[in-house]
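Note that this complex is displayed minus one protein chain, with the remaining chains in position.
Moving on to subunit A:
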Amino acid sequence: MPESYLVIGGSGFLGSHIVDGLLNRGEASVAVFDIVQRIFDDRITFFNGDLCNEKQLSDCISKCQASVIIHTATPHPEAPKEILERVNIDGTRTVIAAAIANAVPKLVYTSSAGVVFNKNNIVDADERMPFPANEDAYNKTKQMAEDIVLAANGKDGLATCALRPAGIFGPRDRLLMPAAAQVVANGQWTIQIGKNDNIFDWTYVDNVVVAHLLAADKLSLTAAPIPNEELGVALPQITLTTGFRRIPTSEAKPIGPSPHPDAEELAAQEAFRDPSTQQLRPVLRTKFDALSPTALSIDYDEDKMPLKVAGNAFFITGGEPVYQWDFFRAIWTQLGADIDMKKMWHIPARLSGILAACAETYGWITGKGTNFTAYRVHYLTAERWHNMEKARRVLGYEPVVGVEEGIKRTVAWWIADQAEGKLSEKK
């Protein structure tokens, strides 16, 4: 029986892309629940309602006969604490209650990679990482929501999982591009805070969509975990941006300039063109590796089976973390900035931290506020990238759009969007 999908928060940035993804793969039954309607498409059923109102939500679920709920609704990260708590915590509780009341079998929750972020360096973070104490309301409420969702797994037949995308960007995102355009307009690209040796995960929105659809497809209370033997073979490198080229070997190689290729050479060429003959490589796992036998035996809670979709959280990234300033410079360059690296002002991260503290104090005293905050300095100078092997192994997730292509598409959308003058209309 085909699934019936309900996307909660389907008018939002990620939600609307998930709706597109569902429609593009030909799903017949797609519904959206949100407080505002932004997509007007005959193929979707729109339900207007408040996430914290169980009756409204329950009505919607029973009307659209949802068999899969994808819960993407979340406020702006800098929204007031009360709103964050209301939507992320109360809202998520309501979703679960309504799902159970209507016997919905699957719930995919959009969590955030921010759940492990607490002014630390996030280096090769994997799902074993316990939640740090968090002062930031957004990250804290996302932590609690994720706990609520995963605790509900198995309750009255409901299967749940949580996806933690890191740094989503793409068309229709109203955070990244306006700020980038501002920098270019002001010519503010001449400063660099820190050494720019910190790599950062930025994930193009289509990749996050792919992960959600996979999670929806694979989520099941009865599915067996993936077999341990599969962990012994290395996954291929992610080569979306750098490009894939097979390494020629004596068994698989092109003919090249050979004047009279014999049968052996023809066979080698055929093997070279056939991706299924790609050589399997052993995988090196130190005892610190998230899926090493040591880790599997001790690092996970006993009731958690890390090699299953149901009841688990997954980091979702593009798999191509880049140096933080490079990401912005690539965008600025595509927006027309001509960045002269020889004329760059380098400000050490620590000095910037002190300056930001002063600016914040000044902003507080004068009541003007400031954009130059210690949090932003940290954001620019911290390492923040994740290990997504679990998603690749268990969900079968592979990113589909590289960071370079993602930037190209996002900037193209922005330029077209600006030309149409849509921005002023929406504001």
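Methods note: contacts are C-beta pairs under 8 Å (C-beta built on N, C-alpha and C of every residue); 3 or more make two chains touch, one makes a residue touch a chain; residues count from 1.
Throughout what follows, contacts and distances are computed from a predicted model.
Looking at the choices "GTP-binding protein YPTC4", "Cytoplasmic tRNA 2-thiolation protein 1", "E1 ubiquitin-activating protein uba2" or "Squalene synthase", the name in the UniProt record of the chain not drawn here is "Squalene synthase". Note on the undisplayed chain: of the listed residues A:42, A:229, A:338 or A:420, the one touching it is A:338. Of the listed positions A:71, A:106, A:308 or A:329, the one in contact with the omitted chain in the full complex is A:329.
Touch with the chain that is not drawn comes from one residue among A:83, A:123 or A:354, which is A:123.
Residue A:247 is the one among A:247, A:263, A:365 or A:419 that touches the chain missing from this view. Contacts to the hidden chain, counted on subunit A, fall at residues 116-126, 128-130, 132, 196-197, 199, 234, 237, 241-242, 245, 247-251, 253-254, 256-259, 278-279, 281-282, 284, 286, 288-289, 298-299, 320-323, 326-327, 329-330, 332-333, 337-339, 341, 378, 382, 385, 387, 402-404, 407.
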